[in-house]
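After this line comes subunit A, so read on.
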Amino acid sequence: MDPVLKEIYSLVLPAAPYVLAAYGILWIGLFGYVTVVLRRLGKIEAELRIVEEALARRA
Partner candidate 1 sequence: MPEGGSSTYAVEIEGLVRAFGARKALDGVSLTLPAGAFLSIFGPNGAGKTTLLRVLTTLTNPSKGTARIAGLDVVKDAVELRDRIGLISHNPLLYPDLSAQENLEFFAEMYGVEDPAARVHDLLTAVELDHRRLDLVRTFSRGMLQRLSIARALLHRPEVLFLDEPYSGLDPHAADILDSLIASVRAEHTFVMVSHDLAKGLELCTHALILAKGRVVLFEPRENIDPDAFAATYRSTVGMGVA
Partner candidate 2 sequence: MAMDRNRLTFAAVVVGGLLTTVAFVLAFFVAAPVLANNTLTAGGGALIGGKLITNPVLFSQKIFFFHVPVAITSFVIFFFTAFYGVRFLMTKDKRFDTKARIATEITLVFVALTMITGDIWTRYEWGTWWVWEPRLTTYFIMMMLVIVYFVLRASIEDEERRAVYASAFGILAFLDAPLSFAITRIVPSGAHPVVLRAGGGLDAVQLGGFLIGLAGMLCFGYAIYQLRIREETAKERLEVLKASLEG
Partner candidate 3 sequence: MAETATAAPKRSSSWRQFKAILRKDIVMELRTKEMLSSMTLYTLLTLVIYQIALSQSGSGFDIRLIAAGLVWLAFVFTSMLGLNRSLVHEKDQGCLEALLLAPVDRPVIFFAKAVGNLIFLLIVEVVTVPIFAVAFMSGRPIAGPFWMLVLSAFVGSLGIAGVGTFLATMAVNARGGSFILSVLFIPLMYPALLAAVAGSSAVVLGGEGYAATFWQAVGMGAGIDAIMLLAVFALYEFVVGA
């Protein structure tokens, strides 16, 4: 391999898995958190509707 190209790529190839792993974890982390929050939110709002209906019936 051309020494110039070799030096250029020597800094790309070993770094790639680390950078990609970091990027992947970041996205999984963020989306995981948002998903958890959304699911909890959905559950609570459903429960809230039930309770509100119960209250409306009573009134």
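Basis for inclusion: all candidates are chains of the complex that A comes from, given by their letters.
Just so we're on the same page, a contact is a pair of C-beta atoms (placed from the backbone, for glycine too) under 8 Å apart; a residue touches a chain by one contact, two chains touch by 3 or more; residues count from 1.
Small disclaimer: the values here were computed from a predicted structure and weren't measured.
Every candidate listed (1, 2 or 3) is part of this complex; the one in touch with subunit A, counting any copy, is 2.
Considering their complex, residues 2-5, 7-16, 18-19, 21-23, 25-26, 29-30, 33-34, 37-38, 40-41, 44-45, 47-48, 51-52, 54-55, 58 of subunit A touch candidate 2.
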